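Right, subunit A next:
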Amino acid sequence: GGAPGAAAPTTAPAAAPTTAPAAPAGKKFTIGISNPFISSEYRTQMIQSLIDVNKEYMDAGITNELVIESADTDVAGQIQQLQNLINKGVDAILVNPSDVNGLNDTLQEAVSKGIIVISVDQELNTPNVYNVGIDQKEWARISARWLAEKLGGQGNIVLIEGFPGHPANVARMDGVEEVLKEYPNIKVLARDTGKWDEATGQQVMSNFLASFPNLDGYWTQDGMAIGAMQAVLAANPSKFPVVVGEGRCQFLQLWDQRLKEDPNFETIAVANPPGVSPTGLRIAVNMLQGKQVDKSKLGGANGLSFVIPVPVIVTKENFQEVFTTVCKDKPATYLLDGIMTDAEVQQFFVK
Partner candidate 1 sequence: MRRSRWQDVTYRNPYLFALLLLIIALAVNILLQPNLVASATLNSNMRVFLPLILVAIGQAVVMIGGGIDISVGAIVSVVNALLATQIGINGDPGTATIMMGAALFVGMGAGAFNGLFVAYLRLQPIITTFASSFLFAGLALFILPNPGGGVPSLFTAFYRETILLGLPLALYVIALTLAAWALVRQTRYGRYLYAVGGKPDAAYETGVPVRAVQFSSYVVSGLMAALGGIAITLLTGSGNAQVGDPLTLSSITAAVIGGTPLSGGAGGIAGPIMGAVILGLVRNIISFANVETWWQTFVNAAIIVLALAMPGIINLVRRRNV
Partner candidate 2 sequence: MAVSLSARNITKRYGAVVALDEANLEIRAGEVLALIGANGSGKSTFTRVMNGVVAPDSGQLLLDGRPMRFASPRAATNAGISTVFQELSLVPQMTVAENIWLTREPLRRGLIDRTTEQRRTADLLALFAGTFRSDLAPDVPVQALLPDEKQIVEILKAVSINPRLLILDEATASLDSRQVQRLFELVAHWKEQGKAIVFVSHRMAEIVQIADRYSVLRNGRTVGEGAMADATASDLVALMVEEAAVASVAQRARPSAEQLATRRVSLQVDDLRTAELNGVSLQVHEGELLGIGGLKGQGQRDLLLALFGSLPYSGRVTLDGQAVHCSHPREAMARGLALVPGERGREGLLAIRSILENLQIPSWRDYGFPLQMERARRTAGAVASRLNLIMAGLDQPVSGLSGGNAQKVVIGKWLLRNPRFLLLDDPTRGIDVGAKAEFYRLLAQLCDEGTTIVFYSSDDDELIGLCDRVLVMHDGKISSELAGATLTATNLIAASLGATRQEATP
């Protein structure tokens, strides 16, 4: 998949470009990835596509191995992962952080050793640490806006969120609230956490359906959307609520299944791409090769974030196309994705 040019560069750099340490000619780069949580399809796909993209560079003689530190662990464990990467002498570290501040000192230590550190998926506000990821707030606004419009600006809804307080969840819920503020006639009856997993999402939705038999719609995110949809299908309420989906083939299957019963069924699925990490790998390699980052293209809290546009949005318009092409030969767990090509990431660098 490619990236629509939502954030395509137009102007030349204004700020002073950052310099990355240029590697001596002929030296191959070693890249490390630290991932503290593997028990999800998102992370699986992320690791796999990292391996695939690195293979490209390895074949081209640019990198050698990709050192993978990946296990289910806590902050202390991730600190140990990072220390091991430093001790193994990697040139760049991609880190999917388990904690927003907890790794700061360790990441600084890596930076001070001349290692390029890029946080993927989750934005960190740490000096000299780059971020690569989507704009979570905007990501949530897309589906929230769709829901509000579909409801015609009025109705009773519930929200099922991820871990309360998790930065990504906070950003997303902020986005949702911003949108809902514009629609005063949409009433939020209740809000609960589905802890970002299908089963909990399913359980929470079952509870909601039992408590609010006349629900008009709900907003949710990620895998919880599948659980919630299952709950609605199982309860089979007299009025089918307006649902928000997720960018995963499994959800598209449910969508397809529902369409057979109700040809007018509509929903939306916005991809949350694991591909931001391999995109991060491409950025790291370019930096290691001495390319200069065009700081004016960066955003985020500390101006060090590479903001990757949302690669796929599925609505009734493109549903059939995505479902029959992308999902055809993919497992149900496949997340709709997008990895920038090496050419595409050049937009972030000084020409």
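A word on the picks: all candidates are chains of the complex that A comes from, given by their letters.
In this section, contacts are C-beta pairs under 8 Å (C-beta built on N, C-alpha and C of every residue); 3 or more make two chains touch, one makes a residue touch a chain; residues count from 1.
All of these numbers come straight from a predicted model, not from anything done at the bench.
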Could you check which of 1 or 2 is in contact with subunit A in this complex?
1
Where on subunit A does candidate 1 make contact in their complex?
38, 47, 68-77, 79-81, 83-84, 87-88, 99-105, 164-167, 170
